[in-house]
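All protein chains but one are shown at their positions in the complex.
And then chain A:
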């Protein structure tokens, strides 16, 4: 049963990655998809310059609108992010994000794992909110050129997904693009290599500390329709779930914490079957007693 549950997450991650990057011809020709579906934002961090991408990255789109001449606020992109957030919260991170999937796979490599000390881990968790606020929102609005336009600062200087999904496959197939490689590409490759290497030893470092999209979705974790729940009547307080949680969530106190990516590892670890998850249409959940809520699993 455990193995089946693990494979469920991997299956969903694989399917989502394939669906959102389904333009296989793009990889073969070194060109990106130019169809109309690209006006729709996908839930995960998925670069629209990936040759296979059939939708748009919400973070890239947000910067494109904010950094354009016409608008200083993007109802459209925020609407998409709110929609995914209120429906699923950080379930998107756990199941629907291709870059989260990559980090999961890297962490499977059998090498010693590192647990970041609390005094470093805790303040670093706030970094993703600063990244959301400064390079994703404020700089594209205020740091503009003489035409009132701004660069997508996060994509340009930080995002490793763009380098991996867009940069590498496009540069492999395009000689003219390869000739333009300079400091910026080397900088971004450095970030990508660093995150790949760290992901082997630390669970999802990009999601924990850097990802502005995860930061956004985390704000919805307590309000989303998809919720985690601990049944206090069944829970014996053994904290096996907390020992198992790689995101270091205090499950018995705050299971729908901003850091929970709804991976379901706690649910599998619980010897009492006290942890459930699903779509709750009525009431709120978290740490409750049985039969208090309408629950559709």
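Note that in this section a contact is a pair of C-beta atoms (placed from the backbone, for glycine too) under 8 Å apart; a residue touches a chain by one contact, two chains touch by 3 or more; residues count from 1.
Basically, contacts and distances are computed from a predicted model.
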item	value
The complex's invisible chain, by UniProt name, from "ABC-type polar-amino-acid transporter", "CD1871A family CXXC motif-containing protein", "Spore coat protein JA" or "3-oxoacyl-ACP synthase"	"CD1871A family CXXC motif-containing protein"
Which of A:170, A:195, A:210 or A:228 contacts the chain that the document leaves out	A:170
Residue of A:60, A:98, A:214 or A:264 in touch with the missing chain, whole complex considered	A:60
Touching residue (missing chain; options A:129, A:187 or A:201)	A:187
Residue ranges of chain A at the interface with the undisplayed chain	32-36, 38-39, 41, 47-49, 53, 55-56, 60-61, 64-65, 68, 70-71, 74-80, 82-83, 85-87, 151-152, 155-156, 159, 162-163, 166-167, 170-171, 177, 180-182, 184-185, 187-189, 220, 222-225, 282-284
